[in-house]
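Every protein chain except one is present and positioned as in the full complex.
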Amino acid sequence: MKNYIKLFNFELGRFLKFYLILIAITIVSQITGVIVSSRSYLSDANEFIYVNQGSMESFLEQYGQMSMHNITRTLWFLGPIALCVVTLLIYIFFIWYRDWFGKNTFIYRLLMLPTARMNVYLAKASTIFLMVLGLISLQLVLIPIEGTILQSMVPVDFRLDMSIQEVIGSFDYFGILVPYSFTQFIIHYGIGFMAVFIVFTAILFERSFRLKGIVLGIVYIAISVVIFISPLLVDAFLVPNYFYAIELFVMEIVVGLLVIAGSIWMSNYLLNRKIRI
Amino acid sequence: MIEVKEITKKFGLKQVLKGVSFTANKGEITCLIGINGVGKTTIMNAIMNLTPINSGEILIDGEKLRKESYEKITFIPDAITMLPQMTIGDAMQFMKDFYKSWNQKRAAELLSFFKLKEDERISNLSKGNTAKVNLLLGLGLDVDYLLMDEPFSGIDIFSREQIADVFTSHLVEDRGVIITTHEINDIEHLIDKVVILDNGVVVKSFNAEGVRENEGKSVVDVMREVYKQ
């Protein structure tokens, strides 16, 4: 346990610089987005009302009220989210491969530590999870701040204030990242973390058997996916509409846990018996 | 004692090890030699459970390698095992954090012996100094067995001499050492036992002093005979 924490801490440290850059980009870009969007809205309003002598009502009719809704669809807002998502997806692979490649083969050190090799695996997985949750939290903190900036820039008559739920609801894909309910949270992140475990195992297949391992890894992913959706398949094809939604949900949780356990077991086996420097 | 018993290893279709057996004792320096590509590094990796073998068995003091074994046997590969952005001090701290057998005093002694500084960044080190740091990280552990892969290869002559000096010093005393090399010339007088590998098997294994005494041959003479056949 102590070694797991040390390794976890170490893995966090290795990505920290990059991570802080991601955070900085997100903050700067989204806040810039709020300012830029608000300014351009206000200049539109100015032009409409003072230059073209239009009324405020007809302006609002034509342009609508300014709200976070206008902002969440800009590249300023979505760009950094996409960047973070892509970076973390790449990092799922990089967190392993970086130890094998280059002149400095750190994997020697990691595998020769007098501790269970699973600790290395779990430390890497925890790092990914914490990074993901960290970015989500950052977003949840940023939205109200951005709302406040918007309020300070746009007069109350021109704007529509939204709660954080409304902001999240204003944009479909966002609902995946920031679920409305605890159940949703479990589903989204349960599936997400399960996917990380499965991909980690596939990576270890590749690292153990190299070329042959790529095939094994893909097959492993396919099998895991089939097992995971098997209750849904059964419900859809074998005994249509036989189960209640709650029953399916519970079955999914059980199967999901089984897939995660299988992945951890398999990774443990590969790390101890098959892994290659 | 490290016992390697009839180990075999295939990489794809290539049978790299075809039943390799030898032993290496504590308090002795055993040298695995062979022309490049005969699987010396694979044997080292196999002993350390860094690559799986297809058959055979490896015992360390009569036991199979466990995670605790890394406190008493260590491997110094030919590439450094720490991150380039670390300083030498960071690397030493890392070892201290994870190994009970880390001996900070000895490590500090080695540091000054090699004339290295803790705040030097690993990525900035010369090849010779990288090899020394690698050696330091291995020798800093109070282990019984030390495996080194090509410790003398590709480094300048002065680093080489310093490293050779370590072999005859108290820093290696009473440990069992296995080194691989394809260039035995410089270290003939340093080693106890020679294991010559060729084509996936041990073709000859002998005591260096013994072959000089009984046959009047140098280790290189014996190698020459073996490879002529």
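By letter and in written order, the chains are A and B; residue numbering begins at 1 in each of them.
The rule we apply is simple: contacts are C-beta pairs under 8 Å (C-beta built on N, C-alpha and C of every residue); 3 or more make two chains touch, one makes a residue touch a chain.
Just so it is clear, contacts and distances are computed from a predicted model.
Between the names "AhpC/TSA family protein", "GntR family transcriptional regulator", "Cytochrome bc1 complex cytochrome c subunit" or "Formyltransferase/hydrolase complex Fhc subunit A", the one given in UniProt for the chain missing from this structure view is "GntR family transcriptional regulator". The hidden chain, counted over the whole complex, makes contact with B.
Of the options B:59, B:79, B:116 or B:190, the residue whose C-beta touches the omitted chain is B:190.
In the complete complex, the hidden chain is touched by one of B:5, B:72 or B:212, namely B:212.
Between the chain not shown and the residues B:14, B:105 or B:170, the one that touches is B:170. Across the interface with the omitted chain, chain B contributes residues 27-29, 164-165, 168-170, 173, 188-192, 208-209, 212-213, 216-221.
Assume only the chains that are shown with their structure count from here on.
Those residues of chain A whose C-beta lies close enough to touch chain B in the complex are 3, 6, 10, 14, 102-106, 108-109, 111-117, 208, 272-277.
Looking at the complex, you find that chain B touches chain A at residues 45, 48-52, 67-71, 74-75, 77, 79-84, 94, 97-100, 122.
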